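These notes are about the structure you will find just below.
Showing chain A:
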Amino acid sequence: MQNNMTEIAENPSKDTYYSNDLQKWGAEIKNKDISLKELVFNETGEKVSLCYQCGKCTAGCPLSDEMDIAPNTILRLLQIGSKEYDRKVLSSYTIWVCLSCETCMARCPKEVDLPAITDFLRSESIRRHLANRKANNIINFHKAFLHSIRGSGRLYEFGLVIGYKLRAKNLFQDVLLAPSMITHGKLKFIPAKVKNSSQIKEIFQKTINNNRGGK
Partner candidate 1 sequence: MKIGYFPGCSLHGTAPEYEASLKLVAKAADIELVEIEDWNCCGATAAHSMNRMLSIALPARNLAIAEKMGLEEVVVPCAACYSRLLFALNEFKLDEKVRMNLQPIIETEFKGNIKILNVLDFLEKYVMDALKNKVDDKFKKKAACYYGCLLVRPPKLTNSERWDDPLRMEAILKKIGIDSIDWSFKTECCGAGLSIARTDIVGKLSGKIIEDAKDRGADMIVTACPMCQSNLDMRRGAINNYLKKDNNIPAIFITQLIGLAFGYSEKDMQFDKLFVPISFSNNNFSNNNDNLKMQKSKVKEVKV
Partner candidate 2 sequence: MTELQNIAKKLFDDGSINLLIGYSNNENGGTSAIFIDNSADIDKLIYNENCHQNLMVYFQKPEVKKFGKLAFVVSLPGLKSVLEIASENQIKDGDAYFIAIDKDGNPSLLQDFHQIEDFITNNQTKPPMGLLKLMEKINNMTREERWQYWTDEFSKCIKCYACRSVCPLCYCTQCITDINIPQWISTESSPIGNLDWHIARAMHLAGRCIGCGECMKACPVDIPLALLTANLNKSIAIHFGDEPGMKADYKYPLSHYKLEDKENFIR
């Protein structure tokens, strides 16, 4: 278990749990003629051609200076639709550091739903084993989070933090916050559980394994 965890921590794309539908979609992915923008359209209904590159998304993005590719450039790369650029998009750090704060979408004069596109790009990035290594922490956190609710149906913060630390191999971050959280009654050691936990597991089973991630 620990070994597996470590290996995945180093390269989350190798995590078969979130990409075991690869076989199912393998045929389609092999079909190199479908460009990422067409996939984006099929899966999210969003047309990247609507974007006229005004840059308002990037201008409003609270994290644009953390990103390796600016949000409007992501759309531009998708618009061009070459294999090289598609790969560049999927292996960008941008799609992972995005906070889903929806500012880009709310400000966009053409109402391009960039957050929805980003959500899809994330799952596609994992599916194609292209996720940016710099994003390992973020991906590990998401996985730890889902792992936590897959198990108990609800978020168990303490467990989440421990699980994440194991994945991220960064045991000491936040440890300083924990004692004061405990004294303020904000961290519990015993997980709250959903009674019908098998149903939650079913939901995970049926969605993660049967769905591409988009629409």
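The candidates came about this way: all candidates are chains of the complex that A comes from, given by their letters.
In this text, a residue touches a chain if its C-beta (ideal position, glycine included) is under 8 Å from a C-beta of that chain, and two chains touch if they have at least 3 such contacts; residues count from 1.
Here the structure is a predicted model, which is why all the values come from computation and not from measurement.
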{"item": "Selected partner (touches chain A in the complex), from 1 or 2", "value": "1"}
{"item": "Candidate 1 contact footprint on chain A (complex, rising order)", "value": "18, 62-63, 66, 96-97, 99-103, 105-106, 113, 115, 119-120, 122-123, 126, 137-138, 140-143, 145-146, 149, 153-155, 157, 160-161, 164, 168, 173-174, 176-177, 180-181, 184-188, 192, 194-196, 199-200, 202-204, 206-208, 210-211, 213-215"}
